[in-house]
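Below is one structure, written out as structure tokens; comments come after it.
In this view, the complex is presented without one of its protein chains, the others remaining in place.
Note that the chains take the letters A and B in the order they are written out, and that residue 1 is the start of every chain.
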Amino acid sequence: MSDYDLILLGAGPAGAAAAIKARSLGLSVGVIDEASAAGGQVYRTPSPALTATQPDADRAKGDALRAKLAASGAVLYANHRVWSLRPGFSVIAIGPDGPLTLEAPNLIVAAGAVERHIPVTGWTLPGVIGLAGATILLKAHGVLPGRRVVVAGSGPLLLLVASKIVAAGGEVAAVVDAAPRASWLARAGSMLARPDLITKGANWLLALLKARVPIHSGTAIRAIHGTDGVESVTIGPVDRDWRPVGDAERTLAADAVCLGFGLLPSTDVTRLLGAEHRYKPELGGWIPAVDASLQTSVPGLFVAGDGAGVRGADAAPLSGELAALGVARRLGRGGGGGSAGEAAQTEANWHKSGRFGAAMSALAMPPPGAAAMIDPDATVCRCEGLTRAMLDAAIAAGARTLADLKATTRCGMGPCGGRVCGEAAAMLIAAATGWDREAIGQPSARPPLRPVPLAAITGAFDYDELPIPAPAPL
Amino acid sequence: MSALYDLAVIGGGILGSAAACRAAEGGMRTIVIEQQTLGSGASGVNAGTLSLQIKRVRLMPYAIKGHELWEKAGERVGFHKTGGITLAFNQREADLLHERMALKREAGAPIELITPARVAELEPNLSRKVVAASWCAEDGYANASLSGAYYRTLLEAAGVDIRERTPVTAIDRSGSAFELATPAGPVRATRLLLACGAWLRSAGAMIGLDLPVRARVNTVSVTERGPALVGTVVGHATGLLTLKQKPNGSILIGGGWQGTGSPDEGRSSVDPATLLPNLRLAMFAVPGLDRFRVVRSWTGFEANVPDFFPLAGAAPGIDNAFLLGCVRGGYTIGPYIGALMGDLILGREPELPLFDPGRFATGASAAA
Partner (left out) sequence: MAGDLRIGSAWTRTVSFRFDGETLTAREGETLAAALYAQGRRTLRISRDDSGPRGAFCFMGVCQECVVSIDGRLTEACRTPVHNGLVVESVR
């Protein structure tokens, strides 16, 4: 018994657009999201307490999206965390009122992306936060990451976060970008297609120049220092392959660091359901293999948005619509030649609009040499307290895949499930062995997809009603 | 011309590795061929429980020897002898417990019945709804994820060649030797041991055997690290719960609840419908678990044949070929029965009898 024709996982720009499109084609749609409202990370709804910040464009877009989704007739299950799935599909979630299981023959996963991290010594200190986390603090909560902040890593979030800090009255000690300036220029061709977005970026840059924020390209953090939290940051040059070079280090006083190296597609759900994946560095890393309608190798399982390859918020809605059209076609609904034509047009538009985001994603992508940024004593797996030296020792002893590394060191076995350290661990294996990333593999996806309180799974129950099978043979 | 081995072992789990070590120590030139990596199958993903209370009566002597071997391996495999408690929560379970533990005790396991009051003394955080319980001081656990690394050391010390990530795609009997086709080239050996767990059936088919091997899909869950809750290995009269807290504070929950998938599909998955009663049983036994979060549940294949006794002996009707697998409680018993198998291959009389796979042979080979 299906609850809906289609279930959407994620109510960001891709998921919401897919839901609205599917509803317009007459499908019944349920949408599940972890957050308290639709919008995803980019159009995250501000805290209800936040009434006095200056209006911004993202907020207006988010409000419009929420209104359209609400009017579409799709049923939104906000504040629900999906922790497991079954083929065919059952989606098992935990919400404010307890467990929820929904069933549908089609699933579109629009789970977005998580941040890619390259560990540096001292990055476990309080006050070091992700760049994506910094955007949440700034946009959703109106909280500054610190009084004097180093913004470091790679990709477009550097300028976004630094300019938001400046606009909010904070000080940015430096923007530290591992990519050489030439990398930005090399991507200019793809960016010219979107003058509006270039203007946005130029405005961020202008704001930073006006605030006299030093911007260091081809530079990376060597170490973060402090006792109870961030006190200072040492930076130094890296070469074109992001290997630290020379001793031209300098140490900046700072009370916070925002750190990140682009986005990684979230593939937990498609991996859990056994879809095939490919390693595509130009789209952020591992992504599900899909056909033209964004259907994976598992029939009925579709993907949309950054989870299908990082292309950014502007391309996301088109991918959602494309997947929704695929679902309708699979159900024999909203059919006819017109829909095939619409799908082809949507696909073309999606490819076009995704070029800018993909170029940005590629800009953030660390080259293989970036593994050299990780010092032997830097903690790589934060959950289990494993340093690079410990992982290197296991690799020297024969670990060749993330699964090997997990078995011998527990790397990725903690509560984050390898979502923070998996990428760095794979970089270390690749650096030491020359193995390609497809062979090194992904962290395995197992339920629960996020840590779940046992009590939330088990709920209230009667012991005598447990379905105890016959005991094992004596 | 590839080298000729005295013995090729297909399967680099505990069973195959232990047999290979013994054969090599006895002078045989030995190779282990593993489709993934050493200890990556059931040997590496099981819950690591070492409990005589959940062993079959007829396998008890083997299990006791297995405990001795794991204890000797000690820290290298994360061995801990904590003692174990098995719980019954109603009269039916109490009857089952009394009947079963009496027979296991007769078979040599030092199991004693203890009162609910004694349970509360030993493990104050267990449910107060216990009506009967048993205790075995020999019980404990080891860390299954270290199986591969441990046997790698032993195999290397014994001079066994190891070929990992190497699936065997065909087996040909050419003259007096077996020729094993692999993507990395052929391997030739005069003797062959199939010790590839859930894949025994498909490997057996390569030498013309129709083995009645099936695979169970066992589920294991682990919580994040937390404060000390239990110190012993906790079980249930039905055998459907194993629970222990590791020194790092994480709690492992098993009990053989069934997931989905099969060796032929190449993957298995947790079934939320069986995970739920597994976790409920754990929560009932240890109410303090309500303060913990589950971080991960996974599955592994456990091979068996219809009588649930091991396949361990000569392959019916095929000279110089041997089978080893389907050992219920294989993690505990594996190191010992693997060594016995090595003795058999060396032409020695094993210390304890093995389990002739010929009992499942049909047709002409049944007479062998």
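Everything that follows uses one rule, which is that contacts are C-beta pairs under 8 Å (C-beta built on N, C-alpha and C of every residue); 3 or more make two chains touch, one makes a residue touch a chain.
This one's a predicted model, so the numbers in the text were calculated from it and none came from an experiment.
S.K.: I'm checking contacts with the chain that's been left out. Which of A:177, A:255 or A:347 qualifies?
M.R.: Going through A:177, A:255 or A:347 one by one, A:255 is the residue touching the chain not shown.
S.K.: Check the options A:8, A:114 or A:238 and report the residue that touches the missing chain.
M.R.: Checking the options A:8, A:114 or A:238, the one contacting the hidden chain is A:114.
S.K.: I'm checking contacts with the chain that's been left out. Which of A:26, A:214 or A:229 qualifies?
M.R.: Of all options in A:26, A:214 or A:229, contact with the hidden chain holds for A:229.
S.K.: At which residues does chain B meet the chain that is not included here?
M.R.: 224-226, 248-249, 290-293
S.K.: Name every residue on chain A in touch with the hidden partner chain.
M.R.: 34, 36, 41, 47-53, 81, 114-115, 124-130, 132-134, 136-138, 140-147, 168-169, 228-229, 255, 379, 382-385, 414-416, 419-420, 450-451, 453, 455
The rule is simple: only the chains that are shown with their structure count from here on.
S.K.: Just curious, how far off is chain B from chain A if you go by their C-alpha centres, in Å?
M.R.: 39
S.K.: Please output the residues of chain B touching chain A within their complex, sorted ascending.
M.R.: Contact set of chain B toward chain A: 37, 39-40, 44, 54, 56-57, 89-90, 96, 100, 103, 129, 145-146, 148-149, 152, 222-225, 237-240, 256, 267, 269-273, 275-277, 279-284, 289-290, 292-298, 308, 328.
S.K.: What does chain A use to touch chain B in their complex?
M.R.: Interface residues on chain A, with respect to chain B: 84, 86, 90, 92, 272, 274, 397-398, 400-401, 403-404, 406-408, 410, 413-415, 417, 444, 446-448, 451-455, 457-458, 461, 463-464, 466-469, 471-474.
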